[in-house]
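With one protein chain removed, the remaining protein chains of the complex are shown where they sit.
Entry: subunit A
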Amino acid sequence: MWFGAYNGLIKFDGYAFTSFRYDPYNKNTLPLNDVTSLCEDSNRSIWMTGNKGLCKYNTQTEKFTFYDQNKIAPTPANGNCLAVDKNGRVWIGTNTGVYFYESFSDKFVNLNSLIGNDSLIGQNVICLMISRENMLWIGTSNGINIFDPARKKLTRFLPPAKAHESLGREVICMLQDHENNIWISLWNKGLFRYNAQTKVAKVFRHSNANFNSLGSDAVNALIEDSRHRIWAGTYTGGVSIYRHETEDFQTFHADGSDKYSLTSDEVKYLYEDRSGVLWIATAGGGLNNCYISEKKFSLFQNYDKAYASHFPLGMYKDRKGRIFMTTFGVGVQEFSAVSESFKGYKIAMRNNAITGFNFCYGMECDSDGIYWVVSFDEGLLMLDRATGKLLPVHSTFNNKDTTLHNQCNSIVEDNDKKLWIGTEHGLKYYDLRTKQFLSFENFHRDTNHLSTDNIAGLHFDSDGILWVTGTNGITMLNTTSGVIKIFSHDDQNANSICNNITHCFYDDGQGIIWIGTQGGLSRFEKKTESFVSFTTRDGLPDNSIIGIVADDDCNLWLTTNRGLCRFTPCIGRSPQSICRNYDINDGLPGDEFNFNACVKGDDGRLYFGCNVGLLAFRPGELKDNTYIPPVVITGINISNRSFDSGDSINIITSPVDEIDHLKLSYRQNDISFVFAALSYVHPEKNRFAYMLEGYDKNWIFTDAAKRLANYTNLDAGSYTFKVKASNNDNMWNEVPAVITFTIAPPFWNTWWFKALLVALVVVALYAVYRYRVQQVIKLQTIRNNIASDLHDDIGSTLNSISVLSEVAKLQAGKSLPALDEIGESSRKIVDAMSDIVWTINPENDDFEKIVSRMRSFAYQVLKGKNIQFNFLIEGDISGISMPMEVRKNFYLIFKEATTNVVKYSQASHIRFLISRNESLVYMLIRDNGVGFNRDKLDAGNGLKNMQRRAKEINAILIIETATEEGTSIELKLKI
């Protein structure tokens, strides 16, 4: 809703007002003050007239465009009124004629340019109206012109002079109603109504003498609402509503003591919004609104004699359908549904003294048609309708008999011509035949209950059983047999009555009795004699149920101190009872009821006695508000700061309710949304349901007091926020307002960062691997370098020693043992070096190669010695790799053993066996030589060395030998 006021433009969403004011330092604020008229064009821009000219506000870009006379001429600087015709053209009425806005040229064109030689009857245009035929009605200070945009013709509106001659010509406002009457407000001369077809004219003026006249002669605003009611807002006279049948007005004035009245009698403008709420702009009294509810509650009041209708103590309907109210102080009031008026019966006292007779608590009409009334401390009375008199039957006032004394609360007749009376001290009854009063205790001597209790109410159910309500739960009494059954509340028993203080009673005739208590509503099933209870948790407006009356649709209408409740018990498959509550906000005139003051009238209406009178309505005539409210998101708070368009960090670049999508960074992951439902009928009763898709599993319901959805610490991702709303009568708009937003992940969470990390890790791992490979290669290179260094040069030089020692022998001409030894030792060195070089070379890791070398060695060493040998290989020796240490020792053991055989054994045949069985390698060197005695022989370093080498490689060395039986050396190795 947008309002133009003295200090600017105001926007309202049902809950909060946003002001747009003129700020001379800020270019993008409202450029003028005192907004006098508003209209919306077809481009969602709001036009306004003000003190400095004309201004247009684009609601989507949130920008003001100011039309200053100095800049775009001619500009209607003194704009008085605005109207938008059915073609979307904006018309402006000014002190100097009528203009219209030409959007494609962004210029204002004077109407005169369209009408040729014609001219307006008056140049000071006060009001404009677009009729249903799309004619522009121009109200000036000198009369009315009508412009036809289609034919570009200007005509004069001139009803017969006689009808209005005294009224003057200055037109304040105009209205075309649904019957094609034209209503015209003439300055201080009331209203003039004219129908061009029927030629009927009428003048309406204010009259102090006539309560039903127009509120004042100065009518500022005229409006016909969507229900064809005509409203007139007057200056100093409040708001008047035209009554069609009587052709007069119902006027509402400001009343300082009534908070639901107008705030000021100076009404400037009237407007009806889409939801049916009528807005009233006043001068000095702010803004009012008014909603005429579709719920037809009737209120009947008897103002006669001290508000007689206002204090009902009970209500009663006789067999003929007559409705009676027993009252607090004014006896019995009979209400006629036909005449809608009251007739009172009471006992007149001398000097108007207060008498207990007139405080009537209950009444009954017996089978003979006699009306009986019970009263406060005056006992039983008889009502004579004919004479209108209440006559005491038994009075304790000056009668010493105290059988019936104190406060009587209720009276009912049984089938046996007994009137049962519930009193403050027990149950009594009056036998109509014997005209005797008796207490219940006299009837049955063996029970105590009901003889001394404070009895509130008595009701006979459909089976003729008497039910007694009071403070002890509810008691069932068979008046014939005298059998009593008491039902009281038991905390341990969920099927007991919900509270011991019982107020009211209803038997539905189908075996179910409903009892209203202080603590809820209980449903009693006669067959099972058990209770099911309902409280505020089931939707009741209050737990204290004061009265029950059923309508024709099997709904129960419950009265409480917080209003009325239509209770629909669960029927058939529907598992839950439904409560529909009505209070003042629904148009209920009063919401305070009294015990049992309710009846169902024969005219289809339900009657309730309440604190402001007799309330009556037909259940079917309580229509709900069916307006489906638009839902808007009005605010977004990010990290607890509210954002709107134009914020410094540019998240929100359009008005909040226009935003579809937000892009947020990972730090902006606390977000909350404020929303509203644009239904102005009791907006505090609007309800909302919201859900964040991707986060909430279900809709979350909330009411107007908390129109906020708050989400904190959201993870990165895409989300959709939806909110839907209902109006005050639970009419839901199932199409939600939607905003989507994405929260970007922090850079450490994005895919590219993770990919980068992975890549880095891979690269790192690869680098480590390469480094290690490099190390190995380096090592290898070193080994190779060592090998090659040892090679040739050193070897050759060493070898030269061997050769030169031989040469020396030749040169010396004789054998020199020392030289032999030199030669031999040098050859040995080279041999050892050769082994080293071979061992280092990683190409010789292969077991096959080792065996090959062993074979070569055997061949070399045994070749010239005439020893035959077998070199046998068993098993698969391929694919085994031996680390350096192992192959070195393995080979050297073999070498040692073989050398020993050659040196000592004198054998003629050696058998070599190398076999492999899975992870076990076996070597055997067996000769057929002389053997040796192990004990005797000083083992010498040779054998010791072999043992050591075997130990080093965790192999088992077994030497078996015996004199003359050869030697066998076995080696077992695990690889």
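Everything below uses one rule, namely that contacts are C-beta pairs under 8 Å (C-beta built on N, C-alpha and C of every residue); 3 or more make two chains touch, one makes a residue touch a chain; residues count from 1.
Here, contacts and distances are computed from a predicted model.
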| item | value |
| --- | --- |
| Protein name, per the UniProt record, of whichever chain is missing from view ("Dihydroxyacetone kinase-like protein", "Response regulator transcription factor", "Amino acid ABC transporter permease" or "Sulfate/thiosulfate import ATP-binding protein CysA") | "Response regulator transcription factor" |
| Of A:Ser119, A:Ser462, A:Gln576 or A:Ser856, the residue in touch with the unshown chain | A:Ser856 |
| Residue of A:Ser367, A:Gln576 or A:Ser834 in touch with the missing chain, whole complex considered | A:Ser834 |
| Chain not shown: contacting residue from A:Asn26, A:Gln197, A:Thr528 or A:Gln811 | A:Gln811 |
| Residue ranges of subunit A at the interface with the undisplayed chain | 791-793, 795-800, 802-804, 806-807, 810-811, 823-824, 826-827, 830-831, 833-834, 837-838, 852-853, 855-856, 858-860, 863, 868-869, 871 |
